[in-house]
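Worksheet: the structure to be examined is printed underneath.
Of the protein chains in this complex, one is absent; all others appear in place.
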């Protein structure tokens, strides 16, 4: 499937949007005004950009603790995200949630929650309701390699296959669960795609640092779902550059092998994509630089928006306990 | 692997022991003196007999709600089982447990508990401790097709493979979970062995109504475990004749298709095995009849033992809350 | 209005009428279409509404709870059933962390209109893992509503309210209630969640009871009447929201409180009722509130052990008499003729 130049440039733009937003958080986090844990996805932008570009705004997506990229990829409001991280009234959850609870229902981003594995069946439930209501709507469920160890993923795969639900499980395998490498958690004889196929769930894997590859695999999977052919599982290998939670690099502190980190940083999804667009003459370097700079400006202005927004009134803390 | 005549006759004897014990329960259950739920395994005896014959008394086994066969197969005390079902002080759990909580530590039968799926990791824990302590000890974990839907089985498979634990998961696929047939619970494109292999867990399936086939597959698996080659998964297809819980047949009440029930009853594991032993001149029909009759007598005397045993003193109800 | 139906029939009727009234209602759970249909409380629903609206499910309580949460957030109104509250322990993460919190933590943007029915109970050798009454685990969690209807009338009216409610509602149903009949209107009606019910007026002592224990309390009240003691029986019905007013009003009238729960006392629901009473009606209390519950150990299986485990009407009556410093002799602790203590009635013959 050949991608149109517009789509390819959009993929670049979205990756830049995610990267610049995350980098803006990095720059400001030490100020201690974003007073909640943040799980940055720098290095993994291609998955968010590629997968979300393959679906419609009316489709659903759901995520976990590391959700900034998925939220933005799906079209979530940048200002509302930053304001949420700053705990402001203008935040997408009015300050009640913070970085781990992003939501933008207008963009079909159903939400995010940090108990690993738990949003998988909830996303599946959205697909189930679309299926029962015969809506033309696909759900993307984002998960990590760590979540593949949770029992609920297995239960969810079975139900998705049983009911042929319009859902695509998008697994970002970044080799770590917090600071625990794969080999202390999963046997090397176990491949993530095999677990899916064991359940009768069609599965494929791809390069998670190649937004276009992600896009193509996700498009195939969502096309199948829309045709009524049921769920799929996609595994994308990628890598998180920064520490699990927070704004720092962790290899200087000895948490990960420096060589490993460096080798993945050399495979920066954004510069790889940039070079491809330039080499294939899809875009001029200046155009890409302009796009990047524009996203940088948006990120900066989102920070400003957040900082200038009011805190929620303490008296609203007890609002919305019950509907 | 050729089985010795002694082993083959032992397999017959054990199946007879299980069948006659269950039939004795059937005969007496309506008297309303066994005041606890019973999940009979009539029709499935070959799995219990075959799998348990392949391990040593010092090996472990653990089971679930339908555990009578596993308990007896592993060498559990028949009188103590019946007394437990009658709620007597001489029961294997002193009356505290009932049919769903059989135990015989002398026989390596670690216990049984009826929350489906939950004993799987507990059995795995026993294998883990044998592994850490470098004991030569294999654990059999019995589970049903329904348990394969629970998340905990997937988590357990991963850990078993990760640590190469000496455990054999013995799955009896009897096509039903209570009254729910497979197709409302699992997709037909999902095979139980594939789920196991998806986890990197060596798997095989076999005829669960053929005790010798069960024995051979389990022997292979336990040999591998003893060699340090890790866990295995075995699926045996078989069928439960009676209702899920209780002593009646359920097809007359329309719970299952009469034809399906009848066709499985025609494949009675005990009479198949009996005919094989006779045809291959391993045993004379009279000898087998004597064996069967002897088991019948033991079952009857176990019932008598149970009936004649005293109830536990009500004042002991609060014993053993804490160790 | 003088039609009597059983608790199970009342629950079934509530589901039938809400399924009928609202396309978004679905009913799901292990064994829901089973011919025995969750103690007959879902019988016939699949035949009537089809397998897309009334369905069985895989033995995956955890994921399936997530599935109904996600379905509820996107427009459906799922009613999920667990045949035992014990099984629902596998789904605590979804219930406590997710269902209870998505409305609040997203600042009201999501609603989670699910009902999770769970069976509690006792008797007939259910033993340690099939007869727990874990209501206090749910009642502690803000964001959940937790109910325990006692009568067939309330079972219907509260289940309709629960299904129509936009919040996650946990409904705990006692197995010994399913066969008990009551006057239940045929047309749909609502009993509000969060309201206790004065089942019997009295002036000498307030007995706040939960679920099946309300029947024991009423029977105790009759015994007490013969001894000149006038007991008020308040059926709690809802644990969260809690109807403080009805409880406090009653205590202010009687000055004495007994709380009868279906399970052990420590850190249980009965502690909350007792604490509430002393916190907010201390000056009305003429003596220490007393809790009645099972001992602090798991339920044993053998009837020889389990018979003593569950307090019954005579125990409640005895507690009241003691509280009033009246003689406690001559109470009848034996079961009625032809019945044993591990059956709700003589026609109950197990096996579950």
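Order of writing sets the labels: A, B and C. Residues in every chain begin at 1.
One rule holds for everything that comes next: contacts are C-beta pairs under 8 Å (C-beta built on N, C-alpha and C of every residue); 3 or more make two chains touch, one makes a residue touch a chain.
These figures come from a predicted structure and were not determined experimentally.
Colleague: For the chain not shown, which residue from B:94, B:166 or B:269 touches it across the whole complex?
Modeller: Of all options in B:94, B:166 or B:269, contact with the hidden chain holds for B:94.
Colleague: Using the definition of touch stated at the top, determine which of B:36, B:82 or B:115 touches the missing chain.
Modeller: Of the candidates B:36, B:82 or B:115, B:115 is in touch with the missing chain.
Colleague: Touching the hidden chain in the complete assembly: which of C:280, C:315 or C:339 does that?
Modeller: Touching the chain that is not displayed is residue C:280.
Colleague: Return the single residue from B:125, B:181 or B:314 that touches the missing chain.
Modeller: B:125
Colleague: Contact with the hidden chain only, please: which chain B residues?
Modeller: 60, 62, 93-97, 101, 103, 105, 110-111, 113, 115, 118-130, 132-133, 151-152, 155-156, 158-159, 162, 319-323
Colleague: In the complete complex, which positions of chain C touch the hidden chain?
Modeller: Touch set of chain C with respect to the missing chain: 62, 86, 89-90, 92-93, 96-97, 100-101, 104-105, 127-129, 132, 134, 136-137, 139-140, 142-143, 239-240, 242, 264-272, 274-280, 282-283, 285, 287-291, 296-298, 300-301.
Colleague: Using the touch rule from the top, list residues of chain A that touch the missing partner.
Modeller: Listed in rising order, the touching residues are 29, 32, 35-38, 87-88, 91, 93, 95-101, 113-117, 146-147, 149-152, 177-180, 184-186, 245-246, 253-255, 311-312, 314, 316-318, 321.
In the analysis below, only the chains that are shown with their structure count from here on.
Colleague: Measuring between Cα centroids, which chain is at the maximum distance from chain C?
Modeller: Looking at centroid distances, A is the chain farthest away.
Colleague: State, to the nearest whole Å, the distance from the C-alpha centre of chain A to the C-alpha centre of chain C.
Modeller: 42
Colleague: Just give me the whole-number Å value for how far the CA centre of chain B lies from that of chain C.
Modeller: For chain B versus chain C, the centre distance works out to 36 Å.
Colleague: By residue number and range, which residues of chain A touch two or more other chains?
Modeller: Answer for chain A, listing residues that touch two or more other chains: 151-152, 155, 158, 162.
Colleague: Would you please write down the residue numbers of chain C that are in contact with two or more other chains?
Modeller: Within chain C, residues 57-58, 60, 62-63 contact more than one other chain.
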